[in-house]
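Every protein chain of the complex appears in place save one, which is left out.
Chains: A and B, in written order; residue numbering restarts at 1 for each.
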Amino acid sequence: MHDLTPLCALGGAEPHTDKVAGVTLTETPGHTLASVAARLGQEDACTKHLGTLLGSEAPGVGSWVRSEPISAFWTGPDQWMLSAPYDTHEDLAAQLTAHFGATAAITEQTDAWVWFDMQGDGVEQVMQLCANIDIEKMPVGAAARSVIHYMGVYVLRSAPDALTILGGRSSAGSLHHALLTAMRSAL
Amino acid sequence: MIINHPLLGPRDSSEFVYLGDACLINRPDWQADDALEQFIEYGHTRDNPAGLHRELWYHEQGDRSWLVVTRNTVTHEITQVELARDVARAEGRSK
């Protein structure tokens, strides 16, 4: 076991939490991420492997399938982002490489992203000040890529009153500022 | 503008990056006898229609698909949106 100490995306040793009115914004470092892209001609096999892994259909366009321990959302044609608990799946990419074999290209994405969870009454109003997505029409389990203040993000609907927002890790501070400003403004 | 993405449905054009004429898909054969002339034509000569125009848009802040969008340059009306990869295949770029 190595002895290096990790930092959270916002730069702290511990994850950051903010609360405005009834909405909580939490930096959530406890996920590993890996991208899965089907190899040419292996699209069906890859989709099937993904389904097996999730215990359900692989997520289609714009959707997010949450299961234990691995969840997946659609990111592009024959491409998905998979997540799992960091504590048990730090080597997610390696595990997936073994699972998918020659049907997919797997790339570790864990630290490419900052993961925010936003929960409470009014998350839709907050998102309406952030991204040009029709948040009112996004059901639980929907996934959309969009832009918040010039930053590319994924917005995932985890519950009627909860959203997950993934943004580039290097601009985590700017994204946090944007989300928090919108919360103060909308709530 | 709103681009009706073949997979994702209507998306705001601010999520896209524009490249230009979809004729860029038809990259010449480098071994043709007149390859240099063909490449000069490919690289530099464009129609500039007042009307329907097939053009390449990249969904950079989306699913990263390249699209072929048929747009009326006078009215901005968009009449067709296709995945560029499908277009490329249909236009014989598979090998």
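Everything below uses one rule, namely that a contact is a pair of C-beta atoms (placed from the backbone, for glycine too) under 8 Å apart; a residue touches a chain by one contact, two chains touch by 3 or more.
Quick note on the criterion: contacts and distances are computed from a predicted model.
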Out of "Sulfite reductase subunit C", "ABC transporter ATP-binding protein", "Sulfatase-modifying factor enzyme-like domain-containing protein" or "Sarcosine oxidase subunit alpha", flag the one the UniProt entry gives for the chain missing from this complex.
-> "Sarcosine oxidase subunit alpha"
Please identify which of the visible chains the hidden chain touches across the whole complex.
-> A, B
Out of A:7, A:140 or A:159, the sole contact with the unshown chain comes from A:7
With the missing chain put back, which residues of subunit A would touch it? List them for me.
-> 1-9, 11, 20, 29, 35, 37-41, 79, 104-105, 107-113, 128-129, 131-134, 136-137, 149-151, 168-175, 177-178, 181-182, 184-185
Could you please point out the subunit B residues that touch the chain left off the display?
-> 1-2, 10, 12, 17, 19, 24-25, 27-28, 30-31, 35-36, 39-40, 42-44, 56, 58, 60, 64-66, 75-78, 83-89, 93-95
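We adopt the following convention: only the chains that are shown with their structure count from here on.
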Separation of the C-alpha centres, subunit A versus subunit B, in whole Å, is 31
As the complex stands, subunit A meets subunit B at residues 61-62, 75-77, 79, 132, 145-147, 152
Contacts from subunit B onto subunit A in the complex sit at residues 7-8, 12, 14-15, 60-65, 83, 85
